[in-house]
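Removed: one protein chain of the complex. Kept in place: all other protein chains.
What follows is chain A.
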Amino acid sequence: MSAPTLTPADAPAAAPSAGSNLLRKLAATPEAGVVLACLVAFIGFSIAAPTYYSTDNLQVMGRDLAEFGILAIGESFVILTGGIDLSVGGLAGFAGILAGWFNVNEGLPGPVAIVLTLAVCAAIGLWHGTMVNKLNVPPFVITLVTFTICKGLALSVTSGTPITGMSNIFGDLSLYYVGPVPVPALIFLVVAVATWFALERTYVGRQIYAVGGNAEAARLAGIPVKRRVTSTYVVSSTLAGLVGILIIGRLGVADPSVAASGYELTAIAAAVVGGVSLFGGEGRIVGIAAGAILLELITNGLNAVNVSEYYQTVAQGVVLGVAILADRIRAQYFGGSRR
């Protein structure tokens, strides 16, 4: 670096002018590629299998999308601060069992059971944040602990048998439609818009980006770094609880095996595909939502064209690999100095 002198001439050269640079600007935006991939996948599968874009199938996709889309958004909060939350899948499964247990075994009304479950999940998030901040436990480890315990608890509380006979509210949440749109898809939309607003337009949200981008700068600027980090774990755990409730509504029973079905990895994959940097400080809700949508489009599409479930997993891995590769290449070409 031969310490360049700053002159006004530097500015126009660097600031993209409209028109010719629009393409470049799009290519430099991580979210653009994912949105494009969504369109390509949707059109491609629609041509290959006309049932793909039937209302029925779109509704199925909407409902599935809601589940790991919401998980991905919560997960992204934690990743934005440079952490990782491995507990979301296990916690979602455990939250479902907890809600069913409150409702059926304790005889609490459905709404009360839901609120209690969410509160427990929030408390678990608070615990994660506290351990990460106070004792400096690596997020990977502390959330792995929770994951393991949740998985075990879900099975042991129920002795492995699903809880049946829950209030109607659970089924209503997951299986009703507003017009042609399934309620979970609407919940996903609400969560996405709310978190987008929180991250982009509120001080707390911007400070979360600052903490993830440069914790030292944030600390020196007087931002309560630890509180911000903790808040992301609370968001992640609470949203995991919400997803757990949606899952039992869809299944009609509180099934303990949900806790072990690997939702957390899909959530992380959706975040990464959507342009969230695992180093923290980078990624937007638009991208995360698009990443979740892309994974759903592909999973469902492979079903529609009768690819075996085993190969679907391979396909998911390939998508993740391509997304990461594309992101690195983009970062190298377009000066995004990501680490």
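Following the convention adopted for this analysis, contacts are C-beta pairs under 8 Å (C-beta built on N, C-alpha and C of every residue); 3 or more make two chains touch, one makes a residue touch a chain; residues count from 1.
The rule is short, and it goes like this: contacts and distances are computed from a predicted model.
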item	value
Name under which UniProt lists the unshown chain, selected from "Protein translocase subunit SecD", "LLM class flavin-dependent oxidoreductase", "Phenylacetate-CoA oxygenase subunit PaaI" or "Sugar ABC transporter ATP-binding protein"	"Sugar ABC transporter ATP-binding protein"
Candidate in contact with the missing chain, chosen from A:40, A:190 or A:204	A:204
Which of A:95, A:218 or A:320 contacts the chain that the document leaves out	A:218
Residues in chain A touching the chain absent from view	1-8, 10-11, 14-15, 201-204, 206-207, 209-210, 212-214, 216-223, 281-282, 335-337
